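My questions all concern the structure below.
Complex shown without one protein chain; remaining protein chains in place.
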Amino acid sequence: MTVPNHYYLILSAVLFTLGSTGVLTRKNPIVIFMCIELMLNAVNLAFVTFSRARGGFDGQIYAMFVMTVAAAEVAVGLAIIVSIFRERRNIDVDDVSELKG
Amino acid sequence: MALMAFGVLATLSVISALGVILHKSPVRSALLLVTNFVGLAGLYLLQNAQVLAVFQILVYAGAIMVLFLFVIMLLNLAGDTSPDPLAGQKWVAWLLGVALVGGIGWGMWSVAGLSLPVSPQGIRATAAEQQGIQQVQVIGFDLFTRYVYPFELTSVLLLVGVIGVMTLTRRIPQGGSANDRS
Partner (left out) sequence: MPFQVALIAALLKVALILGSTLVVVPMLVWLERKLIAAFQARIGPDRVGKFGLLQSFVDGIKLVCKEEVVPNGVDRLLYFAGPVVTMIPALTVGALIPFGPPVKIGGYTHDLVMSDLPVGALFVLAITSLGVYGIVLSGWSSNNKYSLLGGLRASAQMVSYELPMGLCVVAALMIASQDSPTGVFSMRFSEIVDAQSGTILNWTAFNYHFPLLGLLAMVVFYICGLAETNRAPFDLPEAETELIGGYHTEYGGLRWAMFFMGEYAAMLNVASVTATLFLGGWRPPYPSPLPAGSVLAGFEGAFWLVFKIGLVILLYMWIRATLPRLRYDQLMGFGWKILIPVGLLNIFLIAGILTFAFPEKAPSVLVPAITSASSRAPAPPSMPGGMGGIQQLQIPGGTGPTPTAPPVAPSPAPGAPGVGGR
């Protein structure tokens, strides 16, 4: 017996919400990044579910693009975090509230 | 059977996601996120998306999370230690989260009974499958024909990302550095 589509969609909603709550509650920028990854993955799950529901693989291809963009985003984001850390030895987001170098 | 597998994998991914946002240590968070990604790969397999499941492991677990761990280890980060200036913020965030999942979940539930029409691509893919053409080949074909522009754009994006990272983290030798104000 197959799993109904809306089970997957609700799971995706739960994961997305957990990710967004993590972004709101955590102060460590790396953990915030991880929560963003969690949200992206929740969206991927929804893409795959819709892709299966409608047949074809377009949702899967979208999910692949999401992964690629996520890879680029993580690389740049972590580079920013590393350079902030080099400068002030501390990367709490509350302390990095001004754009001055 | 499939329902049971779904239950196990869904529980695994929800618990590990909770762990990611609740655990103090960033290393543990990262490892729980890897667990979550493996669970999601299982869910993709359950939906017969083998290529994406393998990509999930290869790209997310094998590359992106290793990068995360690398940076955490490099900076030797501890957990959140300084006191939160706005402690009440957290409860608001959780309330908003509950509201969000309620909203999306209600939306999903309300369309649960409806079924989606099969897309033209779906018909084509099913027919290709009946001819013995593998999923990988159909996806590869689509990626290089109908999605060729997004595909090329992604490669440009990655190139920009590589150059950006190198500019950001390059140490400028000997004085005159913008990063260097002692």
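Letters A and B name the chains as they come in the text, with residue numbers starting at 1 for each one.
We adopt the following convention: contacts are C-beta pairs under 8 Å (C-beta built on N, C-alpha and C of every residue); 3 or more make two chains touch, one makes a residue touch a chain.
Small disclaimer: the values here were computed from a predicted structure and weren't measured.
Touching residues on subunit B toward the chain that is not drawn are 27, 31, 34, 50-51, 54-55, 57-58, 61-63, 66-67, 69-70, 73-74, 76, 114-124, 126-128, 130-131, 133-138, 140-141, 144-146, 148.
Assume only the chains that are shown with their structure count from here on.
A straight line joining the Cα centres of subunit A and subunit B is 5 Å long. Those residues of subunit A that touch subunit B in the complex are listed here as 1-11, 13-22, 24-28, 30-31, 33-35, 37-38, 41, 44-45, 48-58, 60-61, 63-65, 67-76, 78-83, 85-87, 91-92, 94, 101. By the touch rule above, subunit B contacts subunit A in their complex via residues 1-3, 6, 10, 13-14, 17-18, 20-21, 26, 29-30, 33, 36-37, 40, 43-44, 46-49, 51-52, 55-56, 59-60, 63-64, 67-68, 71-72, 74-75, 77, 79-80, 82, 84-85, 89-90, 93-94, 96-98, 100-101, 104-105, 108-109, 111-112, 115-126, 135, 138-139, 142-143, 147, 150, 154, 157-158, 160-162, 164-165, 168-169, 178-179, 181.
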